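Only one protein chain is missing from this complex, and each of the others stays in its spot.
Take a look at subunit A:
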Amino acid sequence: MHIVVCIKQVPDSAQIRVHPVTNTIMRQGVPTIINPYDLFALEEALRLRDKFGGEVTVLTMGPPTAEDSLRKALTIGANRAVLLTDRFFAGSDTLATSYALAAAIRKIGSTFGAVDVVFTGKQTIDGDTAQVGPGICKRLDFLQLTYVSKVSSLDLDARTIEVERRSEGGVQVLRSNLPCLITMLEGTNQVRRGSMINALNAARAEVVKWSAQDAGVEDIQKCGLRGSPTVVKRVFAPTPRAEKAKVVEAAGQPPAEALIDEIFKLRPKLENEMFELARGF
């Protein structure tokens, strides 16, 4: 079995600061990490490989420095790493990204063996769109299984797969076919630590580096800014609220009472509504 896991190197957004004057992102010194959701995807892929045999290839599209994330994934246990890197990809939106990644996955399939499952995280923490997974899937014409918390069974002979998938108001248990694309939810499996042996091997391993041409991208017009139907027109800071919060002064009464008085003074209607709500309990 051959599984491809798409990962993305993202800035640790908890540590990003916005320049107070220019409204630009200050990335200098901000550490990068593997998008956390992608680690759950990697873990689930490794579990399937451990159980059913085969190989896991990790793939990322990004600048040459994204190699660090691939080596980390090799340390965790992936068998092979592919870095898709080319200046033609700069400025890609989700549609252009899915085009490039799908081309690379086809190439991975023809070079290293047919791909049965593609995994991605449910979304990235920098883009937050959850669109690239479905995008890749449609480009490859695979079956789409998003928001998966668990792969419950796999039958390689029948080429069927069963998953639990989060949907509105519950969990769907689905059976589908291979090849499919799965986007993984957070926190549903414990991501393993890399082993010493893996770390040593990862340091020596060759990371496959492909340009757009190497990956067999057919139409360069569909990549990067040119291939992106969406255009960012304006980036700006949210308007801060005009005034700070009013500090509740207790003035002789217990602070809890003072707070309730303030709340009902500001929102007189709330008192009746609260009464109705509280009665319901």
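What we mean here is this: a contact is a pair of C-beta atoms (placed from the backbone, for glycine too) under 8 Å apart; a residue touches a chain by one contact, two chains touch by 3 or more; residues count from 1.
By definition in this document, contacts and distances are computed from a predicted model.
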Item to complete: Could you tell me which of "Protein-arginine kinase", "Sarcosine oxidase subunit beta", "Electron transfer flavoprotein alpha chain protein fixB" or "Glutamate synthase (NADPH/NADH) small chain" is the UniProt name of the chain missing from the displayed complex?
Response: "Electron transfer flavoprotein alpha chain protein fixB"
Worksheet item: Of A:51, A:87, A:138 or A:193, which one is in contact with the hidden chain?
Response: A:138
Item to complete: Have a look at A:79, A:176 or A:201 and name the one touching the chain we're not showing.
Response: A:176
Worksheet item: At which residues does subunit A meet the chain that is not included here?
Response: 13-14, 16-18, 23, 25, 91, 93-95, 98, 125-135, 137-139, 141, 143-147, 162, 166-177, 186-187, 221-222, 224-238, 240-241, 244-248, 254-257, 259-260, 262-263, 266-267, 270-271, 273-275, 277-281
